[in-house]
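A protein chain is absent from this complex, but the other protein chains hold their places.
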Amino acid sequence: MPIDMELEMVLRPPQIPMPPYPPKVITLANGKQMVVRQAEREDVPTILKSVHPCLFIERDYYDIVSARLYGELLAWYRYRVKSEYCLIGQIDGYLVGIVNGRLENAKVGMSYHTLAIDRGLRIGSHLFAAKMEYHIDYIGQDEILIVAESPIGFRRWMVEYPLEPTTIPHELGGGDSWLLTRETYLKAKSRLVVGDRPVPKPLLDEAMADIKFADDDTIREHIAGLKGR
Amino acid sequence: MRDVAILGVGMLPFGRRDEDTLMDMLAYASMKALDDAGLGNGSVDAVYVANMGGGMLQHQTSIASSLVDRLSLLPAAAETIENGPASGASAVKNGMLAIASGYYDTVLVAGGEKMREVTGWRATDFVATMTHPQAEYPYGITLPGMAGMFTRLYMEKHGVTREHLLAISLKNQEMGTRNPYAHVEMALDREGIYDSPHAVVNNPVAADPLHLYDLCPVSDGAAAVVLCTVEQAKQRAKPYVVIAGFGQATDTHTLAEREDPTDLKAVTLAAQKAFAMAKLKPSDVSVAELHDAFTILEIAESEHVGFFKKGEGGKAAAAGKTRLGGQIPINLSGGLKARGHPVGATGVAQVVDIVWQLRHELPENRQVKNATVGLTVNFGGFGNNVLAFVLKRVEA
Partner (left out) sequence: MSDIPITAYKCKKCGKIHYPFHDRCLKCRAREFETLHPAGQAKLLTFTQIFNLPWGFDERFLIIGIGEFENGVKAMGQIQADDIAGLKLGMKLKPTWAPIRRVYDENVYGLKFVPGA
């Protein structure tokens, strides 16, 4: 489909410039090293290949989280959303988690979603914390609006930071947003935000070279692994 | 009093079993045990079902009556047994006494729990209902909280360190990777959960001084055994397992009323009675399943049953004495830590695993060579109702 750049200038929302997120590496409970880095817009089609199988997993609200994440990433790819970013977690080059959000203005951010593809390793916690680190420590924002679709998210964010309830509506019509302030973040940082920088070159090169992704069945099994008889 | 043998055993992999109802799990595990006993088309005289939470979590009561109907075991006698996390061992004990008394010849004992049907907060509350309703429960105390308070004192009095607790977590999760029935099949890395500064997120404090990986998971699952007379067991012309001894003891309900809260009197007494009945000693035990809902309990129980002196259990674990091939292998199933802890099922699953050990039916990476005597300890409440079994292999 031909793109009319003059029309695009009308349809594309403005973008607030964002400094890059410096990659870091985290040691997980099983000893594996997870590289957390910023995804580029061009990475979206590959990332969506891992999000796609999650659309059909009801367990733990994976379906709605991935459906909304899919839309958000596609919107970013197709220049139809303001100031969105995406951070990903990779182990041995494989995509194990995705977080995204956007900037509402210079001082207020909005957390979108968190999707962990490998479970039982606090990948969601680590990546969510990385998002907050990005908003506050690197972009210099003061407040972030956050919502949760799943009880796991509620426990890890609303309860653990903790967040303040607000009456600010959810972007997509869900329950009202909660707020993380700079003050709460800084108090919680030492127990919730970890990672080593810089990432050792071989690890970073592997993560940057390629986003490897597991096949649909493996992803489904990792997320919704059914115990047999 | 007649001797009682174990004719058949079976269990389901523990974990999150969204696809099964509580009755499904009890039924599947029971059929496995009945088939293993050669009674797949047969009948039993009585059924005992261990379950703690059916009424609260599944809004279902009279579970044993439902199971006999589901399994077409009518008109067998049936009872549901609730003794907190020791429900499983209590059900085995009742089944055993039923046969020992001479009134019944064949008994099915099944234990099951479906804890993941509710959110973590509600599951935590359900478990906390074991605590004293006026003196403890209202404060928001949880079982990990009781264990945290106990651990603090045990560390102070007996010199247990976090390194000792770590040895238990690492050992049991490693064994979980070798057990296809285990809830958690992920080996832990010492750096990831302890040495690295990232451990603060990977292994956060749960109930100080206990961390996440000092606690067992919340699980769904079921296990079953078929008990019989020794005559029936002999008919199969192969080595079988007998319940050589059992013991049970209780202690004060509240932790505050124990003269010395680090003294698990009920564990000591239950084990002493079991060994006395079996005419055996702790040093005769080839392999043990001790109730490690919290890593501290494996250490404390290993001392209270007589494997190690007080204060030596943690050091022994750190030195590898309780690993496969060590002086006294403990929790080679992965224990509650990795196998999981569907509360009503645990006491039965412990017996199942020891039976496999004593029959020499396990793969080499879990099997204690020439195992002949096994010990189980099932810990109810926070140590206020404890059962122990000594199981013995009998050659054909």
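Letters A and B mark the chains in the order given here, with residues in each chain numbered from 1 onward.
What we mean here is this: a residue touches a chain if its C-beta (ideal position, glycine included) is under 8 Å from a C-beta of that chain, and two chains touch if they have at least 3 such contacts.
Small disclaimer: the values here were computed from a predicted structure and weren't measured.
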Can you work out which residue in B:43, B:94, B:177 or B:252 touches the chain that's missing from view? B:252
Contacting the left-out chain in the complete assembly, out of B:208, B:231 or B:361: B:208
Could you tell which one of B:21, B:124 or B:327 touches the chain left off the display? B:124
Quick one: which of B:54, B:144, B:313 or B:347 touches the chain that's been left out? B:144
For the chain not shown, which residue from A:13, A:140 or A:162 touches it across the whole complex? A:162
So that we can see where the missing chain sits, which residues of chain A does it touch? 159-160, 162
What does the interface between chain B and the hidden chain look like in terms of residue numbers? 119-122, 124-125, 128, 132, 134-136, 138-142, 144-145, 148-150, 152-153, 156, 204-210, 252-257, 261
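Rule of thumb we're sticking to: only the chains that are shown with their structure count from here on.
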Taking each chain's centre as the mean of its CA atoms, chain A sits from chain B at a distance in Å of 40
For chain B, which residues are in contact with chain A within the complex? 12-19, 28, 119-121, 184, 186-193, 196-198, 200-204, 213
Please give the residue numbers of chain A that touch chain B in the complex, ascending. 26-32, 59, 120-122, 125-126, 129, 151, 155, 190-192, 194-195, 225-229
